[in-house]
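Pasting a structure below so you can have a look.
In this view, the complex is presented without one of its protein chains, the others remaining in place.
Should a chain be cited, it is by its letter among A, B and C, assigned in written order, with residues numbered from 1 in that chain.
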Amino acid sequence: MSFVEYGDVIQEGDTAIVFLGHDSMFPVKVQRGGQTQTRYGALRHSADLIGKHYGSKVTCSKGGWVYVLHPTPELWTLNLPHRTQILYATDIATITMMLELKPGSVVCESGTGSGSLSHAILRTIAPTGHLYTVEFHQQRAEKAMEEFREHKVGHLVTVLNQDVCREGFGVTGVADAVFLDIPSPWEAIGHAKAAIKKQGGRVCSFSPCIEQVQRTCQALAEHGFGEVSTLEVLLRLYDVRSVTLPLPDFGDEAGGPGGGAPSAQNATMTCKTAVAPKEMAGHTGYLTFATKSLV
Amino acid sequence: MSFVEYGDVIQEGDTAIVFLGHDSMFPVKVQRGGQTQTRYGALRHSADLIGKHYGSKVTCSKGGWVYVLHPTPELWTLNLPHRTQILYATDIATITMMLELKPGSVVCESGTGSGSLSHAILRTIAPTGHLYTVEFHQQRAEKAMEEFREHKVGHLVTVLNQDVCREGFGVTGVADAVFLDIPSPWEAIGHAKAAIKKQGGRVCSFSPCIEQVQRTCQALAEHGFGEVSTLEVLLRLYDVRSVTLPLPDFGDEAGGPGGGAPSAQNATMTCKTAVAPKEMAGHTGYLTFATKSLV
Amino acid sequence: MEENGEAVNAQWTIKEGDHVVLKREDVFKAVQVQKKRKIIFEKQWFFLDNAIGELYGTNFEVASGGTLQPRKVKHEENPQETKEAGMDNRNIVDDGRSQKLTRDDIETLKEQGLKGKEIVQQLIENSTTFRDKTEFAQEKYIKKKKKKYESDITVLKPSTRILALMYHGREPGKICHLRYDTLAQMLTLGNIHAGSKVIVFDTCAGLVLGAVMERMGGYGSVIQMYPGGGPVRAATDSFGFPAHFYQTLHEFPLAKVNALLAGALSLESEEKSGLEDSSTGARELPQKTVSEAVEREAEHSSPDVEAIVVTSEGPEDKSKAERENQRELRVQEKKIKLEEKRKRLLAAASLLEGRNADGLIIASRFHPCPVVLSLLKFVAPSRPFVIYCQYKEPLIECYTKLREQGGAISLRLSETWLRHYQILPNRTHPKLLMSGGGGYLLSGTTVVMDTAKSLGPQRVEEPAPKRQKLEEANV
Partner (left out) sequence: MEENGEAVNAQWTIKEGDHVVLKREDVFKAVQVQKKRKIIFEKQWFFLDNAIGELYGTNFEVASGGTLQPRKVKHEENPQETKEAGMDNRNIVDDGRSQKLTRDDIETLKEQGLKGKEIVQQLIENSTTFRDKTEFAQEKYIKKKKKKYESDITVLKPSTRILALMYHGREPGKICHLRYDTLAQMLTLGNIHAGSKVIVFDTCAGLVLGAVMERMGGYGSVIQMYPGGGPVRAATDSFGFPAHFYQTLHEFPLAKVNALLAGALSLESEEKSGLEDSSTGARELPQKTVSEAVEREAEHSSPDVEAIVVTSEGPEDKSKAERENQRELRVQEKKIKLEEKRKRLLAAASLLEGRNADGLIIASRFHPCPVVLSLLKFVAPSRPFVIYCQYKEPLIECYTKLREQGGAISLRLSETWLRHYQILPNRTHPKLLMSGGGGYLLSGTTVVMDTAKSLGPQRVEEPAPKRQKLEEANV
């Protein structure tokens, strides 16, 4: 297993996802002799995990069972330890396509944060691309590199612990795409431009506040970026349900209460429906994309 | 007929709505001896309209027919002559409820514009309320007053032709609610405050751009308004349709092309669905509400 | 109009017996003002006695012993000056020791008599990490702390806005998850206004009914259709309408709709059946009480519906008669009530019988299809109707049925998206949480039903070219 290559069988050193039920799961680093407690009892790594197929149902010591899943960047996003606010799959998907990432792409990113987007980028640019990710916060930079190695994508990534606004990405003229998720993206636009290939490339900035977007768009225009476009993608999840609606009783024509009419007292009608949740994420951030054109 | 009182029968002087089909209608001022051309032929007012019930089907000279509808502020909004950009029912509904308008409310409005919101306000505050509406543009102010009279709501409204930012609403301490749809609402917040009753009241400002909202919110805070809340309401209309989806042909188990299996070549499945239109109004404006509290 | 004038004078003062709404931050609660009655709101308890005689809109602080102290000067709530948001969390090391004030310190502050707002301010100033936290974290922090230490309560006059917000926030299940902006659409699309005759069928605790009544201002008439034993008006009562509003309110049981449509509910037959009904009525009564009890769980203060009806008839005599007399009186009262009920039924029936209602508003947990098909028969042509449903599928069915049946045009199935914004200097963005859905509406306009079909070559709603420009259009 690695985050960029599927494996069939759980092996020592793998990061597996233990799935307990809807929206309830956690990652486990599989270690010979290791043991993990779940609410259905213990999972013994050697006996219950190693050698099993990913996607298998595994019975815990208390008799309940779980599924053990192969990690993907998307499952990781749902399970990673939060060191910062993170990007979720909906924004990640949009960023990946709008930055035109594909195998072989060279990408610059800042900040690394909790590595949610980084894993998704690495998945997409492997096996021939490279990610330069810049993180201001030292502990976070170190932890990220450690995770990349554990997830067997360390060879695809360079983590730099520096201030991107002052020191840039540490590379020049190599990137196909640059992604910014920092408080003052406008201060890094010049560095982004410098990092991009001379033949051109794409840039994306993620910002929660509209004022950040305004300043960033201004900086992009000043640096000669084209196709500047700001958008927002919101996910609306639906809950599939069977709902039963009562049919009203209009009585009989003689005015008797609760007549024996076809629409009798307890008549109901059932239909399948997809219901939006009571609350949803109403905003994550604005995504601003731009193209550095051929000069 | 008036815009604040239903009538059953079409009378001379009424403004009736001629409904030709989905999203195709226009207003007609009913006049004895008058005649109106439609694509289904002429409508003779005396013979075809006057004395007929609202909601009747009327046959035109070429044999096609139309429905003649009683005017409502909402039908008027869809049919009025545009002198400016106008507010539509979705925003109007939100404004009316969030301003707590009801019979007897005294309301100040600026600008009058094409009178779309004005008619809706008048409908709601009749028979005992009053609307003071301020319009900068003289021709528009005059045209609005003319329409109010024609629609028999003239007694409920005072139209002022002045600059609300400099001269205010012409009344003090009488309003339950103030509505602003002007380029610089922040310049009129002081006047809005002055117009509202000493026991308090509500204010709403409609602005397309976020910068206007920001300045307005600042002005509201500076003038001591509370419960400042900015929101946006978007209408998503659905088209109800019957869609037929083909069922794929997986062949028979012997590998013959297009087998006589239950899922035969031309099998289909039909379902009722509600489809969103390809394009919808993505933004009209931000609505900022606030309360002038008891002082 | 006399009582109207009286109402104007009195309307700004909180009086005993008033239905009011308490507000703390964004949380509302509808209560009736009664002396010596303990109110529990947001985990605080207090008495409203001191609110009586104060003006609506007054802010109160809860003092010791649960008494309310009016605050005359109103501050803005946010400790704005302390807000210097660190743009991200980069400098935060969570060591669990970022709050320099200990629990004991806080207790001491409280004992020193510091007000809630001041305690929150102290907490913020003593938090070493506050400035480094992102705005989102800051908001959460302030909100959490505020909730714990602040206690300002405002007493408000009820309104559709406030009650719709309150129900949606606290008990959406009781109002079929009808969101306030959706209710707003219903009132506007339904052209609800003074002087009209509107049919309302709501199983939203009477919230929609109350909203309609507010918009009619006591002019015109409302016929509330109800299933089961009796109309539910818990939310309606929370509006605190003046008594005369209730004189314009009628109710009619769904169970008699078929009879009325068949013309079998004539005045005479109903008068006869009135006597038969007396037992039925009695049987229905407890049923009704139960259903209302359920509806009113959290609205302890709402008076009984019947009580209100009686109130408008004048005060009851509280004579000290013998037991026999009392029993006699009770029988008599019951008879009067039943007679009253019968009269009201006939009055509602005669309003419906004309089949000339000016509007129809439906928001129920029932399948909307049979409801709208039946009740639309009572509506005059060229009038709007609006049907709410929490789910889209039943309205798709309604749409199809109405298209097949005819008699309705401009059918429109819609939904609204509601988005709230945070407007703050350099921190402007949509709120991070939004409502997933506010339900669906089907609206339309009635027309004269086409008895002889296919008169012309047109289809009822054939797609037409964009707005036709006609010379006479604006004559």
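Basically, a contact is a pair of C-beta atoms (placed from the backbone, for glycine too) under 8 Å apart; a residue touches a chain by one contact, two chains touch by 3 or more.
All values derive from a computational prediction rather than experimental measurement.
Every visible chain touched by the undisplayed chain in the complete complex is listed here: A, B. Checked against the full complex, the candidates A:Ile86, A:Val178, A:Ile196 or A:Val213 give a single residue touching the omitted chain, namely A:Val213.
When the full complex is taken into account, the listed residue touching the unshown chain is B:Asp252, out of B:Glu146, B:Glu167 or B:Asp252. Within chain B, the residues in touch with the undisplayed chain are 84-85, 111, 136-137, 139-140, 182-184, 208-212, 236-237, 243, 245-259, 261, 263, 268-269, 271-273, 275-286.
Where chain A meets the missing chain, the touching residues are 4-6, 8, 19-24, 26-29, 31, 34-40, 53-57, 59, 63-65, 67-70, 72-74, 81, 89-90, 92-94, 96-98, 100, 102-104, 120, 123-124, 126-128, 199-200, 210, 213-214, 217-218, 221, 224, 226, 228-240, 272-274, 286, 288, 293-295.
Definition applied: only the chains that are shown with their structure count from here on.
Centre to centre, using the average C-alpha position, chain B and chain C are separated by 23 Å. Counting partner chains per residue, chain A shows two or more touched chains at residues 210. Taken residue by residue, chain C touches two or more other chains at 392, 419-420, 425, 428, whereas all remaining positions touch fewer.
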